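As you look at this complex, bear in mind that one protein chain is not there, while each of the others sits in place.
== subunit A ==
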């Protein structure tokens, strides 16, 4: 059971669609990924999830964050040259899967090789291959809390080929804008209000030492550049 609800401990198959509308038991929407071989006790109650193995979720999450950012960056500006459909496929994929259709891979340079390694189980295959039938979803699916999160109602977009996450994906433009914004190390919303992209701050060679009100940064130039 690679996914486990962090609230009630219920386990789910890898890629299970059940999680898309929240945990059927408790409605929780945080799931911990348990790598293969991890021992999970399915506890009914508030008992917290069992530990994953040492190679676990943390590195995976960081990698995933980086991959999402990379995907969006390589997917260019909001009106970039990549078809919208393609871009959001990449975005969805970066979350958990590998491309099943060769035509998708040609357009997505950022596909990670290591994503293709894991064997997929039936839940994954089903999640990738099928559209969720309306009766598979809880009857109160488009609830108030979901619309807050801007999920689309089932079947809003019947046209494109079968893609599993379609019916529950967040609004694409908004997500893309958010990730594009996050790509900046520090975004100045207005003087005194800042958003920080920690991965970018960590990754960059230069060191931002002072912010100015007009949005300029003072940086410490790496020695290698300065000496030239």
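Just so we're on the same page, a residue touches a chain if its C-beta (ideal position, glycine included) is under 8 Å from a C-beta of that chain, and two chains touch if they have at least 3 such contacts; residues count from 1.
Just so it is clear, contacts and distances are computed from a predicted model.
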Undisplayed chain, where the name is taken from the UniProt record, one of "G domain-containing protein", "F(420)H(2) dehydrogenase subunit N", "Aminotransferase" or "Lrp/AsnC family transcriptional regulator": "G domain-containing protein"
Identified contact with the non-displayed chain, of A:26, A:123 or A:199: A:199
Subunit A residues that touch the omitted chain in the full complex: 6, 30, 48-54, 56-59, 61-62, 65, 185-186, 191-199, 201-203, 207-211, 220, 223
